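A single protein chain has been omitted; all remaining protein chains appear in their positions.
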Amino acid sequence: MSLLEVEHIKIWDGRTGNVLIPDSSFQLSQGECLAIVGESGSGKSLTCKALMRLNRPEIRQSGRISLYGVDLASLSDKEMRRYRGRRMCMIMQNGMRAFDPSRPVGAFLLEVLSIHYDWSRSEMIASLSTAMISVGLKNFSVVMERYPHELSGGMLQRVMIALAIVMEPDVIIADEPTTALDAVTQYEVVEQFVHLRGRIGSAIVFVSHDLEVVRRIADDVLVMKDGVIVERGKTSKILNDASHSYTRFLVSSKEALRRYYMQLMEGTDVAKG
Amino acid sequence: MKLFDRFLKDRLAVASLAVVAATLLIGLCAPLIAPHPPNEVNLELRFASASWTYWLGNDHLGRCILSRLIYGIRPSVLWVLAALGAAAFFGAVLGFVAGYFRGRTDAVLMRLCDVMLSFPGYVMTLAIVGMLGAGLTNILLAFVVMKWAWFARVIRTTVMQYADADYVNYAKVLGIGHLGIMKRHIAPAALPEIAVIASSAFGSMILQISGLSFLGLGIEAPHAEWGMMMNEARSVMFTRPELMFAPGLAIIVVVSSVNFLSDALQKALDPKLVLSGKRASILNGKILRGLRKKEAA
Partner (left out) sequence: MLLKVESISKSYRRNGWLGGERHQVLREVSLEWKKGESLGIIGESGSGKSTLGRLLLGIEKPNQGSITWNGRPITDRRVRRGTISVVFQNYVSSIHPFYTVRQALLEPLKHVGGQLGTKDMTELLCQVGLDESYLNKYPHELSGGEAQRVCIARAVASVPQCILLDEAISSLDGSVQMQVLELLKQLKETYEMGYIFITHDIQAAAYLCDRIMFVRGGEIVETVETTQLRHVQTEYAKELLHKVLS
């Protein structure tokens, strides 16, 4: 059964009339991971934020977004707020910009939980600590007391994932979560996402421009260019045998680099150029 | 310039600019515009009401109120502007040095500013006037002493934001000297903000000098000054209210215009609108939107 159905979303700039995304439709089932790939300016982030209705006020949207049959676009702001966090969680690219900079991370997390749940403080701390330990943040109490700027990007991503684990939403939208991280941390955060899929049955929408990450985590892929979905399909098909020329272009863009590196590491003679 | 065009579209801004400019101009050309000498005493015309020769009537010493109003622009507005300029200049120099060099220099200068700022403004002014005696120059000196520390602090913050930017780092790598960087890289970016700060301080300084003159601590008689004119009209406040109205209204109009102008300037320089990419893109990395996550929750 489709968990999330997006039908004919159109996004445009209210001030200039510029159409950013003419017509996008896709769907997601429970437990599935859909990756949206494309270069900057392709409209991936706009689409994600449109699902949560979090675009800037000048950005208008139309179309149907139904979560378990309920059209999110028709909800009032107040009702939408109850959906966000509880039913739909968003994990953002830049951890430091996602958290309130003036408060320790812990205080913020507890507040979020208290808005959506009626648990006691000790219950909240208990579930948060379990979640954090499972994402690899062992010094739970230390992390809770730190301010966002005192934690590294990777740690902040893990905190956001831990929050998603506790909230157990129906849909998790991850907007370029690994882009701002270095290679090693990227690897670890992607591992966390893979585990997340196993633990809770949420559907995941994973936006990225890094195809290697997509390869590891996604079931299906949507390729976007200039606001339009140019191709969609199973991950293996898209990455190995794409139909659209743009997709092939994306897949091969760092091919030369990868090949060179493989040759270096495998010890075959490296051809110049 | 884009800035100018948007500024001109705001009618209130244009009106206030016109008022302020006119005021300054009239004050500068006072001898040419004023119908009568401001200090000319004509006791037979004591408290005369408006007439064709004396458009606003005469005060308790028979002096022409209109002329006094016009000459009053000089101390009330023009000299205040000069004091503002001096305070802003000293503050800017110190603010730039502190914000750019940081470290110990910054710490020492800021502690100095803190000391100056810990004295309440009016008390400080009164103390200085008390020590040096009343008079225009002493009051203006007091203003400069009072305000430079405030300017230094605010300008320092602005400079700090830009001194960290990558384009400044790049200039440093190139080997451009500190003075060159401050002049060409930081000043142009910081100047608009300094203009806004200065214009917002202008209004309050005009009020202060008028206030002090009203209390009798300002400019000495017989010089014309709006606050003092109001003080002199106090005794006949109920019988001849118009003697208070003229200077009072003048103060209200000029200060309001200055404040509207300052607001308009601030709106015109709003990073989200005008320098839509320029400033926003530098500061973008520093503007944290923690509220978004809260909304997402």
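Each chain carries a letter (A and B) given by its place in the written order, and its residues are counted from 1.
Here is the rule we use: a residue touches a chain if its C-beta (ideal position, glycine included) is under 8 Å from a C-beta of that chain, and two chains touch if they have at least 3 such contacts.
Quick caveat: nothing in here was measured; it's all calculated off a predicted structure.
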item: Contacts of the hidden chain among displayed chains; value: A, B
item: Touch with the omitted chain, as defined above, among B:A165, B:A195 or B:V253; value: B:A165
item: Selected from A:L181, A:V207, A:M224 or A:L239 as touching the chain missing from the view; value: A:L181
item: Touch list for chain B against the chain that is not drawn; value: 103-104, 107, 165-167, 169-177, 184-185, 188-189, 275-282, 285
item: Contact footprint on chain A, counting only the chain that is left out; value: 39-41, 152-154, 179, 181-185, 187, 209-211, 249-250, 253-254, 256-258, 260-262, 264-267, 270
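One rule holds for everything that comes next: only the chains that are shown with their structure count from here on.
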item: Interchain centroid distance [CA atoms averaged], chain A/chain B, Å; value: 50
